[in-house]
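Complex shown without one protein chain; remaining protein chains in place.
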Amino acid sequence: MTQPLLEVNDLHTVFKTKDGTVKAVDGVSFELNPGETLGIVGESGCGKSVTALSIMRLQRPGKIVGGSVVFKGHDLTKNTEEEMREVRGKEIAMIFQDPMTSLNPVYRTGWQVAEPLRLHHGWDAKKSMVSAINMLGRVGIPSAAERARDYPHQFSGGMRQRVMIAMGLTTTPAVLIADEPTTALDVTIQAQILDLLRHVNREFGTATLLITHNLGVVAGMCQRVMVMYAGRIVEAGPTTDVFAHPKHPYTWSLLRSIPRLDAERHEPLKPIEGLPPNLIDLPNGCAFNPRCAFRVERCSRDTPRLLQVGDTQRAACWVTQSGAELKGA
Amino acid sequence: MLAKYVARRFLASILVVLGVTAITLALMKTTSGSYVPGIDLNPSLRPEDIARLRADLGLDRPGWEWYATWIWGVLHGDFGHSMIDGSTVWSHVADRLPNTIELTGTAILIGVLIAIPVGVIGALRHGTKTDHTMTVVSVAGFAVPQFWMGLILILIFSVTLEQHGLPWLPSSGAYSAVNGGDFFDRLEHLILPATVLSFFYISTWSRFIRSSMLEVLSQDYIRTARAKGMSERRVVYLHGLRNALIPLITLIGLELPGLVSGGLVVEVVFGWPGIGKLAFERALQYDYTTVMGVTFFATLLVIAGNLLADVLYGVLDPRIRYG
Partner (left out) sequence: MIGPSRVAELEMPGAAVETAAGRPAQSYWNESWERLRHNPIGMMAGVLILIFALIAILAPAFSAVITHFQPQSIDLSATFRPPGATHLIGTDELGRDTLTRLIWGGRVTLGVAFLTVGIALTVGTATGMAAGYYGGWIDDLLMRFVDTVLAIPAIFLFILMSILIHPTPITLAAIIASVGWGSVARLVRGEVLSVKQRDFILATRSIGARDFRMMFRHLLPNVLPVLIVAASLGVGQIILIEAALDFLGLGIQPPTPSWGNMLTNAESYFYHSAWLVYFPGIMIFVTVLASNVFGNAIRDAFDPRLKT
């Protein structure tokens, strides 16, 4: 058993607003092992991005108010800004959702890709550019040497995301956090980028934390998956197991709501009833209970914890923890 | 790419110039139809003089001929003659233009040098007392009448200081007639008017930089920059400011045309021998042709200034020229 690369323990991140305190990350714990791809899945506002940003300590204006993030033995939450800068872009890299707005429009792409090398390895302009061009080629950008002199707006969406990936990997970090890397792209391009990420994961051995709201993306990419809801992890386990027999009603509802090619012609869609919760004013007990098809009386009183359910999975649900199976029409 | 862009803008400018000449023609014709401007108010002119002037100004000739002659003249740098003393408009302009540019150019320079730091600080410290104070001062500065501010400054720094036997700043002219003309003398004369003129720029631009910076700093690429692990300083100045300055350049570019005319009031208040003061002096004498000529010249500069600003923008924002 190798040591986990990244260990998040009971992380709490909040945002103070004029309407109250938003508990964006409400007690999240997980591990990321070297070389593996872990998916965090959930709807908008469930706290998955904030979790990632908290790891990088980029959660401002939010505040980390509890827990720890242990990376290679150090607790990142206790680092000074100086120390964090040694980690960001060098040991842990992050790529974002919209490559058009995430790249600086006034600098050439080669320059931007080479920047982490100049910053962290102290290389000169020439050396870092050579390496950047090399990396651009490896992520699948043709004529990399010429393209390195181009500006971001001269690239298509898919190409830009490749540039972002190249930029993240130039320093061969141990961890790559990809926050919705394909959401802003066309479906056909999505597949290409996911291929690239898989390829990169194999070739560089980078552990990848993949954040997405798209279950399909998770299915193709991640060995393990965590499902988040209202700032908490509600289910975790190997992807195949979670998808085959989900142990949390939310996961179960999500999987059910995906329209299927082999469904009956006039079968109605099965959306999840109700609205996402207000993170300032969470309901008592389990945050999902108002929308849950399986709820029992206890669900609106006590908050379930993430515990082992079945051989390989963990779920935070009173119902499944007591042994019941999730079945329904 | 850049050349094509410049060519396009240049062509558009030519069109505007032609339009302006048309307006000039229209103005000349409307007034010349009823009376030769200013003549009525000059009792010492005899009918022969009036007739001569009318002939001189070409007001008897058909519109087309007049227009053509005039355009021809302009292409050769002939912007007309004074109705009063026959001197060429061009001689006056050539004489005064450098002074105006000296004044307005300095004011813009001061404006940029002060507005950028003030704006950046305001953005970095937004919401704090410092920021609020700066905002209030900016908003107030925007409301002060230039001529009044000039008056007050003269009264304080020139008149009152002199009264009290303290070293004082000169209140008029660009240099001392007596023994002046050297760099420091000119500088002394430049301080007060340039300060007054720059006040407006500082007020507007610092607010602008502030909001531009705030907007830029909320962009995704700033988050990316931070995620790459660079110092906050580098994030703000190398990645942020570089983007925030682009719209400012447009703004400054928009002022470039005003380089010639913007200082008129200040020139008059401080007796600064520039183009604005020229126009004013001549207007008081009802020297219509000179004012006309100066106006047209100034307009040409405005159009050229706009063109320059467009080009600058193209240089600075790669999206424009490669787009």
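Should a chain be cited, it is by its letter among A and B, assigned in written order, with residues numbered from 1 in that chain.
Following the convention adopted for this analysis, contacts are C-beta pairs under 8 Å (C-beta built on N, C-alpha and C of every residue); 3 or more make two chains touch, one makes a residue touch a chain.
Since the structure is predicted, the reported quantities are computational estimates derived from the model, not experimental observations.
Colleague: Among the chains included here, which ones are touched by the excluded chain in the whole complex?
Modeller: Touched by the chain not displayed, across the whole complex: B.
Colleague: Tell me which of B:Val20, B:Ile114, B:Ile249 or B:Leu312 is the one touching the absent chain.
Modeller: Counting the whole complex, the residue in contact with the absent chain is B:Val20.
Colleague: Could you pull out which residues of chain B are in touch with the chain that's been left out?
Modeller: 15-16, 19-20, 22-23, 27, 31, 37-38, 126, 139-140, 142-148, 151-152, 154-155, 159, 210-211, 214, 257-258, 260-262, 264-265, 268, 276, 279-280, 283-284, 286, 288, 291-292, 294-295, 298-299, 302-303, 306
Just so we're on the same page, only the chains that are shown with their structure count from here on.
Colleague: Averaging only over C-alpha atoms, locate the centres of chain A and chain B and give their separation in whole Å.
Modeller: 54
Colleague: Okay, in this complex, where on chain B does chain A touch?
Modeller: The contact residues of chain B facing chain A are 219-221, 223-232, 239, 242-243, 246, 316-319, 322-323.
Colleague: Would you tell me which residues of chain A are touching chain B in their complex?
Modeller: That would be residues 56, 58, 81, 84-90, 93-94, 96, 98, 101-107, 115-116, 119-120, 151, 153-154, 164, 167 of chain A.
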